[in-house]
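Note that this complex is displayed minus one protein chain, with the remaining chains in position.
For clarity, chains are labelled A and B in written order, and residue numbers in each chain start from 1.
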Amino acid sequence: MMLEAKSLTMRFGGVTAVDSLSLEVPQGEIIALIGPNGAGKTTVFNMITGAYAPTSGKVIFQGSDITAKNPSFIAKQGIGRTFQNIRLFKGLSVFENVITAKHLHLKSNLFQAIFRIKGLSSYPEEEKRMIDETNDLLEKLGLIDLKDAVSTSLPYGKQRRLEIARALATDPKLLLLDEPAAGMNPQETIELARFIERIRDEFKLSVLLIEHHMDLVMDISKTIYVMDFGLNIATGTPSEIQGNKKVIEAYLGSGD
Amino acid sequence: MAKVLKSNLAAAIMAIMLAIILIYIYSAAAIKMETAVFVQHMVNGLSLGSLFALVAIGYTMVYTILSMINFAHGDIFMMSIYFAFFAVSSFHMPWVLALFCVIATTPVIGALIERFAYRPLRDAPKNSVLISAIGASFLLENAATYLFGGRPKALPDIPVLTRVITIQSVNFQVVSIVIPIITFVLLAVLLNFINRTKTGIAMRAVAQDYEIARVMGVNINWIISLTFIIGSALAAVGGFMWGVRYPGITPTMGVMPGLKCFVAAVVGGIGDIKGAVVGGFILGLGEIMIVALFPGISGYRDAFAFVLLIVILLVKPTGILGSKAREKV
Partner (left out) sequence: MSKKTAFSIAAIGAILLLALVLNSVLDSYSKRVLNLCAIYAIIALSLNLVNGFTGMFSLGQAGFMAIGAYAVAIFTVPVELRAQGFYLEPMHPAIANIELPLIVALLLGGVLAGAFAFVIGFPVLRLRGDYLAIATLGFSEIIRIIFTNTQSITNGALGIKNVPSLSNMFFIYLAAIIVFVLMRLLLSSSFGRAFKAIREDEIVAEAMGINLFKHKIASFVISAFFAGIGGGLYGALLGTVDPKNFMFTLTYNFVLIIVLGGLGSMSGTVIASFIITIGMEWLRFFDDTLILFGTEIPIFRPGLRMVVFSILLMVIVLFFQKGLMGQKELSVDMVKGLVSRVKGLGKKRGDGK
C-alpha cells in the first residue's frame, strides 16, 4: 500500500472539518476524493502533507508513520502536491519554478554550493544534473518553449500544468492533485485525464485526486471516496458511486 | 466569548497579584527589603506601568484594525512631550490647560501619518507598509531634531504634581498616584466607547474585516483615522505625565518606550485593549522590581522587555488575553 490514512480527524476550535476519515491509495492507482465544497477534502490533503497536524488519526506512507511530520520531510519521503488555487513562485521563471523543486534531493552542502571548485565540490555536477533533469521534465510536459517566461504570465491551463511539473520535480511516488481541472472546458478536461494517466505510467506514480469534474473522476479513478461535512459517506468504484443515493443527496441536497 | 475574555482578565490580574506577593516574600526574605521600600517600588512600578499602558493601547488598536505595527507611535509619544514642554515653558500655561493642549495637538500628527504614510499603502504588501512605518518614525525623529534641537530638555517643575507626600513612611510624588487613576478612568471610558457607541461598534467591524465593513456602509477612512487619533491622544496623556516625571526630552527618547509598549501590547495579547493595559503593568512592574531586587544588573533594565517578548512569543504567541488564530493553507 502506498498511502494509508487511518481515521484522520481535524477539529478547528468547535468545528470538525474532517471526522475520522480512512482511505487507502494502492501502488500505481488513481484514487479520487470528491464531495461538495467545504466537505473537508483539502484539509485531508493538508493533513497528509503535514501542513496541518491532525487532531487524531494516523498517516502511513509506504509502511512508515508520517503523521504530523514536517511538510518538507514528507515531501522528501515522496509525496508531491499541487494547490487548489494555483500557487506558483510568482517572481520566478517557469524553469526556476521547476528546478527549485529539485533542491530537496541536493546532496552538496552550502559551502560546496558556494565554493564550486571542481574535484573538491560535488556541486557543479549536481547543478548540471538538476538542469538536465529540469529541461527533460519541461520537455516531457510540453513546457520547454516557455521555460524563460515569468510563471504568472502563462495562460491558466499552462499554469496548472506547471504546478504539476513542479510537483513532479520532487520525484514523488505519490502525487496529490487538488482540483487539477478547475476552470477547464470539457475538451481540456479530457486531455487532462489522458495526461494524468500518462504521467502516472511514465513517472510510476500513485495519484490521489480532489476533483469536481465528475466526467474526469469517473473516467480515470479506480476507487472514489465521497466526503460530506467531514464524513466519508461512500466509497466504491465509479459505477458504485454513480448510483449511490447518499452521494446524490449530498450533491443535490436532500430535497425536502 | 465575552465571558471567556472576562475570566481571562481575572486570571491575568490574579496571576499578577500572585507574582507581586511572591516577589514581596522573596524580597523581604532574601534581601531584607522593608515593606515601606517595597511599597514604594510597587507605586513606582504601577505608575510606570500605567504610562506604558496608555501608549500600548495605541499600538494594539492600530494593530487590530490594520494588522501593522505603527512604528511611529513611540515618536508620536515623543512629540507630545515636546508639545508639553513648549506649552508649559514657552507659553507658561497652567498644567491642566497644557495637558488639554497636548491632547488636542498630538492626534493631528497621528492622523497625518495615517493619511500620508499608511493610507496609500493599504493594499500594498505588508513589507512596504512596514518600511513606510519605519520611514515615518525616522522622519519624526529627524524633524524633531531639526525643529527642537538635539540637546535634552526638561519640563519645568509642576509642583502640584511633583510634590512628595509621605504616607506611613512611604514617599511618593503625587503624579505617581495620578497616573494610574487617569489610566483607569481613560480605560473605562474607552471600553465604554468601543462597546456601547455606534462608532465603537463600527470600529470593531472594521477590525473584523474592513472590506465587509465598507460594504455595510461604514466610513472606513474616518474610522481608521479615528483609531489613530484616539491612540495618539492616549499617548499624549502618557507623554505629558512622562514629561512631568522624567527629565531628558530628546528626539529619540520615544523609541525605547515605544518598543517596550509594543512589547506590552504583545504580552497582553495584541488586539485586546485590556490586554495592553495588563501588559503595560507587567512591563512597568517587572522593570522596576528587577532594578530594585538585582541592582547589579540594572544596566540591563532595557533588555527586560525584549527578553519578555521572546519568551511570550515562544510560550503563548497570542499573548495573555489573546485568542487563537490560525493561518490558512
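By our rule, a contact is a pair of C-beta atoms (placed from the backbone, for glycine too) under 8 Å apart; a residue touches a chain by one contact, two chains touch by 3 or more.
Since we're looking at a predicted model, the values are computed, not measured.
Engineer: So which of B:26, B:146 or B:294 would be touching the chain we can't see?
Structural biologist: Within the whole complex, the residue contacting the unshown chain is B:146.
Engineer: Extract the touching residues of chain A with respect to the undisplayed chain.
Structural biologist: 49, 51, 70-73, 75-76, 80-81, 83, 87-92, 96, 99-106, 108, 110, 113-116, 123, 126-127, 130, 166-167, 169-170
Engineer: Suppose we count only contacts with the excluded chain; which residues of chain B make the list?
Structural biologist: 68-69, 116-117, 120-121, 124, 126-128, 130-132, 134-136, 138-139, 141-143, 145-147, 149-150, 252, 255-256, 259, 262-263, 266, 299-300, 302-303, 305-307, 309-310, 313-314, 329
In this text, only the chains that are shown with their structure count from here on.
Engineer: As a quick test, compute the distance in whole Å between the mean CA positions of chain A and chain B.
Structural biologist: Roughly 48 Å separates the two chain centres.
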